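Got a structure here, written out as structure tokens. Questions coming.
In this view, the complex is presented without one of its protein chains, the others remaining in place.
Chain nomenclature is as follows: A, B and C, assigned in order of appearance, with residue numbering initiated at 1 for each chain independently.
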Amino acid sequence: MVGVSDRKKIRVGMVGYKFMGKAHSHAYKDVGMFFDMDADYVMRAICGRNEQGVREAAARFGWESWETDWRRLVARDDIDMVDINAPSDAHKEIALAAIANGKHVLCEKPLALNLADAREMLEAAEKAGVKHGVCFNYRFLPAVQLAKKIIDEGKIGDIYHYRATYLQDWLVDPGAPLAWRLRKEIAGSGAHGDINAHCIDLARFLIGEFDRVVGHNRTFIKERPLLAQSEGLTGRASATEKGEVTVDDATGFLADFKNGAMGVFIATRFATGRKNANTFEIHGSRGSIRWDLERLNELEVYFRDDEPELAGFRRILATESVHKYAGNWWPTGHIIGYEHGFVHIVYEFAQHIAADAPFAPTFYDGVKCQQVLEAVDLSIERGAWVRVDEL
Amino acid sequence: MVGVSDRKKIRVGMVGYKFMGKAHSHAYKDVGMFFDMDADYVMRAICGRNEQGVREAAARFGWESWETDWRRLVARDDIDMVDINAPSDAHKEIALAAIANGKHVLCEKPLALNLADAREMLEAAEKAGVKHGVCFNYRFLPAVQLAKKIIDEGKIGDIYHYRATYLQDWLVDPGAPLAWRLRKEIAGSGAHGDINAHCIDLARFLIGEFDRVVGHNRTFIKERPLLAQSEGLTGRASATEKGEVTVDDATGFLADFKNGAMGVFIATRFATGRKNANTFEIHGSRGSIRWDLERLNELEVYFRDDEPELAGFRRILATESVHKYAGNWWPTGHIIGYEHGFVHIVYEFAQHIAADAPFAPTFYDGVKCQQVLEAVDLSIERGAWVRVDEL
Amino acid sequence: MVGVSDRKKIRVGMVGYKFMGKAHSHAYKDVGMFFDMDADYVMRAICGRNEQGVREAAARFGWESWETDWRRLVARDDIDMVDINAPSDAHKEIALAAIANGKHVLCEKPLALNLADAREMLEAAEKAGVKHGVCFNYRFLPAVQLAKKIIDEGKIGDIYHYRATYLQDWLVDPGAPLAWRLRKEIAGSGAHGDINAHCIDLARFLIGEFDRVVGHNRTFIKERPLLAQSEGLTGRASATEKGEVTVDDATGFLADFKNGAMGVFIATRFATGRKNANTFEIHGSRGSIRWDLERLNELEVYFRDDEPELAGFRRILATESVHKYAGNWWPTGHIIGYEHGFVHIVYEFAQHIAADAPFAPTFYDGVKCQQVLEAVDLSIERGAWVRVDEL
Partner (left out) sequence: MVGVSDRKKIRVGMVGYKFMGKAHSHAYKDVGMFFDMDADYVMRAICGRNEQGVREAAARFGWESWETDWRRLVARDDIDMVDINAPSDAHKEIALAAIANGKHVLCEKPLALNLADAREMLEAAEKAGVKHGVCFNYRFLPAVQLAKKIIDEGKIGDIYHYRATYLQDWLVDPGAPLAWRLRKEIAGSGAHGDINAHCIDLARFLIGEFDRVVGHNRTFIKERPLLAQSEGLTGRASATEKGEVTVDDATGFLADFKNGAMGVFIATRFATGRKNANTFEIHGSRGSIRWDLERLNELEVYFRDDEPELAGFRRILATESVHKYAGNWWPTGHIIGYEHGFVHIVYEFAQHIAADAPFAPTFYDGVKCQQVLEAVDLSIERGAWVRVDEL
């Protein structure tokens, strides 16, 4: 860590102040308390369309100022970096404007509503030479980092199988309203873009690129109560009017990876009783790995080299000081929660800005994720396998 | 139960004396000790090609006599029923001969090497009016019976998702020899026919018929040591010679069910560390169910109707007297093992013979299973979805 | 294995035909099918007071003959060994008579109603030079054998902690009748003698002798409905009359072991929702071990020598051919049930008779178990620690 007085400042402007806005704000606020940083964040401004909402968020989350127009925000010269967690349909325009103004950009996933937009954003960011990142936050959990390390060290050998699920159940209730996440024009896609996106990124992070895919999807409940007018894009359902759900409730697909591994991915909001089961299980020639977001501190690992009578899946509690990031928190066995992934990602983003080193995941990873998502959708249209590189 | 003296006898002749022969023998031997039967099995004769092997098996397993030629066995008039657990390529010929002689037939899965053969067997059995059954033994475990009951009573509502795996790892070792199960001409297929067959049958049993499928498969290790000449179809690997593996090591597929549910099935012998993970998880509009053969006495069930703050997956130990078959064994909490499924299936077969009532699963279920298996293989050839009824 | 014709016969006479009688009969019947034996059991005669009951049991369980008076049974000269699983108050008299007649004796636990009786039985058996054993069946499960091996090889080092529970809930219902197990004069004790006895034996088997103990107990429900007259010692509750429960519903105690380890033991029939949780967890200087009878095929083991970032409890499925007894059953991952412990114990008893080698657990182990049980009861009387060797 460089001395405080010498430390670079990264002045952040953030667009969005709901679920993700809260998670990101918390990360900027807490990161310096737990991590030795080579650059300090300054929470300069938060931006949202609803003046009262964003003003309250600024006060509560600890931002110095607020804006209601993102165009003003990205133009401010007291800002070095723009954090985008507005609804997905706004990502591209904001990012391009921020990049044009020379700001570093950290953007929530999905990077864009479609592959072409994502590629445009990547190209712009690369040309401008700014740091760019996509918030694939689950990469940054200690247990997932451990999985990556085990695989990279060859400890589970060549990969044969990759299975992932992301299971939620918040749409099983037919009375759940038609929120923005259920409208294609705003969200781009449903379970597929929202949660399969995480699984796809984790798979790329852990074992590499996709070759081809084939999938299917469903919208189990095709109409839902409209939101009461006054509630905007979130809030209570209307008692009387209904509207069409235009995104998928669930998407599943098979994949072949370029390394020869077989994959399967299931994302759904209709897995009754399963709340947030972002899981993977990976089988290799020398061992296997399992993980579940609902028990995010744990990694289960099997090594074929263990003595035959003593081999078994080990439940590793990734809270030891030897586990990446874990030593910055609490003593052994004191588990951390969901939001810590965001603390770790903003920590890494700052460190890579300070060192002017290549950060990952970048917009490139956003593009590659989008490419797989769209290849799956195309395979559904065609009823046949689609090579990802076709797109 | 009818009185002992009045009870019908079912004189069994069995073809096969290895793994399945042992499991079936155990079932015939023990069933009367735990179940009140309306017909008693008589273990009349066991049959195998190797005279010494079958003679020893007869003595050890408790069969009254033995044969080395199945043609002689099925012709014996002191036999009422033929149990077939020889390698898969022999099923058809034996079954047709047994049926021709008016014997009831209980056959191991897969029923036949291909759909056409399976259909021929079904037709023959139906014409002859004999009882016919396929050994889908996992249907007959208390926890699986409980799953079936819960679904049939509507307790988990309409089905949205069905996910199944059958994960083993006995072929991860490249030194594992080229046993008969790895040769297409004898086994018909690899992981697909051997273990996906179980998953397909459980899915049909629990939620109904398949509409269409798309899959992929792999033979990860394409050559294996030949078996030493003297060892026949099982036994030790040769140190020097290798032969080609002609079946799949793993097959996965997506499915759409006729009831609208989405399905996914993964069978593999390369899931390092997973020994016998025949699992299913089913999500419905009112609840969910999970099961794993490695903990076969347990069923996990979630009900959406439970109070919101108290809802969670229940781990039910299906060893209560209210659970089907469990009361015939030990007190609550004293778990049963793998082989009990065979005891239950032969119990049911006897009871249905005694009552002349329709037993299930019949050869029809064997045919339907084979149809799905072949539809998956065809989808792999085509690289596209295939409707099951096309076959 | 010696050749069949040369093999010794062990002609068994068994007293008792209820729960344990069924489990033991099953073991004698099946053991030869799965194990290569140097002596073969002959199921010569079964004995019980109720003529109809014992006659039916003989037929169902496969005994050649039956007796209604155990005195006649133990006097038969066509019997080599007596298996005693009658209610506990009868153990001593039957055993002494059998020993006097030179029979080998395998006796259910608890060996006797009190320590003095147990010692008398041990002395008689030793003097007579017959084989004697106590049915501590849980020692003989593959996972427990693995635990023993790991400890004996020093793999978990010096023992610091031993914690055991045996949790059942069949008495939580106040309407459960006053069965013989709840009457001190017949059962000797309640949860303590019935199930703590198992935990005490496992502790002695795994880590060694007890030094001192202190405990407490409860009879939560002090009166229960009497059994309807016609039902004998089991069966339905009377609607009107109640009787006093004269045994403990639960007994817990702390222990110091002679090797310095700290122990704790909890046995109860009031652990609502816990059906048969016979568990132990052992912590040593180099590792730890956990086991639960409800998942009896699994052993969880932790090694401190594992790399720090990869250390975690391994869930070992003790169904590999390298695991003791497991290879005699089914392939990897095909789990076995509760009753297999009895098959293994009768297998070992026969092998040790055939080889005239020292079998364990003997009556000595029955005595040592009884000594701990009584030391706990004495500590409860005194409200203070009691040294086990004081008794």
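Just so it is clear, contacts are C-beta pairs under 8 Å (C-beta built on N, C-alpha and C of every residue); 3 or more make two chains touch, one makes a residue touch a chain.
Since the structure is predicted, the reported quantities are computational estimates derived from the model, not experimental observations.
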Neighbouring shown chains of the undisplayed chain, as defined at the top: A, B, C
Residue among A:L226, A:I335, A:A354 or A:L391 that touches the chain left out of view: A:I335
Option from A:R76, A:K155, A:R295 or A:R387 whose C-beta touches the chain left out: A:R295
Interface residues of subunit A (partner: the chain not displayed): 4, 19, 22-23, 25-26, 29-30, 32-33, 59-62, 168, 170, 274-277, 293-297, 317, 319, 329-340
Touching residues on subunit B - with respect to the absent chain: 146, 149-150, 299-301, 306, 308-317, 320, 322-323
Subunit C, residues in touch with the chain not shown (by the definition above): 156, 160-161, 163, 165, 167, 169, 172, 214-216, 218, 220, 250, 252-254, 256, 260, 262, 264, 266, 268, 270-274, 283-288, 302, 304, 311-313, 382-385
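By our rule, only the chains that are shown with their structure count from here on.
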Chain contact topology (line, ring, star, complete or other): complete
Chain of greatest Cα-centre distance to subunit C: A
Subunit B and subunit C: spacing of chain centres that average the CA atoms, whole Å: 35
Rounded Å distance between subunit A and subunit C, as computed from the means of their C-alpha atoms: 54
Distance from the mean Cα position of subunit B to that of subunit A, given in whole angstrom: 42
Multi-chain contact sites of subunit B, meaning residues that touch two or more partners: 274
